[in-house]
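Here the complex is missing one protein chain, while the rest keep their positions.
Coming up: subunit A.
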């Protein structure tokens, strides 16, 4: 169960090697979290992540989970929920792709969309149903500012996050009053493995800062969290720029 401050005792991470997810897990383990499920494609990195969380004192399990195989989600996640209540699901999987390459090869662009959007739709719905049955829990969805307004430089990734973001908002409204809380997290540029080698955007942040914002959002039962918070205002302005101007922006 979550305590009065929204801190979960059990956590299921979808995308178990995500740096943001692991920073969040570390933060929550320091408070109340005792059980962690790391779901992801089996890999040494996933096992290492589990080992690290075990070292912090959490009973950590790994689960073989593939976002690109939605048919398996019901069975894979069903097993986790059958083991006991999950107080928080962190939907953290996603790939950035390579915009230039993906524009040339539609098949790899579709992979980005399938991972970030359709995979999340399937896993999100499966998780939401399980959370609703237990009458409580938070579904925290890692979206991105890139989904707020698609830009020339990464519109394939951006459009997949836009779809995910809209889906999560709607799901949150659908679950309102059921005891299940859906929180959409929109970080800006996060310095991590995923963005290594890319040019940093303004308002860049870190996985640790995103984790802090998630913990605060849980306490406040927020529905939308921007990291850093200033991006809420910045994106609100960018959103209303005329296309002709937005197109010329060096972002």
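Note that a residue touches a chain if its C-beta (ideal position, glycine included) is under 8 Å from a C-beta of that chain, and two chains touch if they have at least 3 such contacts; residues count from 1.
Just so we're on the same page, contacts and distances are computed from a predicted model.
UniProt name of the unshown chain, from "Thiol:disulfide interchange protein DsbE", "NADH dehydrogenase subunit L", "FAD-binding oxidoreductase" or "ABC transporter permease"?
"FAD-binding oxidoreductase"
Can you work out which residue in A:42, A:179, A:202 or A:229 touches the chain that's missing from view?
A:179
For the chain not shown, which residue from A:135, A:170, A:202 or A:229 touches it across the whole complex?
A:135
Have a look at A:66, A:85 or A:208 and name the one touching the chain we're not showing.
Within the whole complex, the residue contacting the unshown chain is A:85.
Which residue, A:2, A:26 or A:73, contacts the hidden chain when the whole complex is considered?
From the options A:2, A:26 or A:73, the contact with the absent chain belongs to A:2.
Could you pull out which residues of subunit A are in touch with the chain that's been left out?
1-7, 9, 31-32, 85, 132-136, 177-180, 219-220
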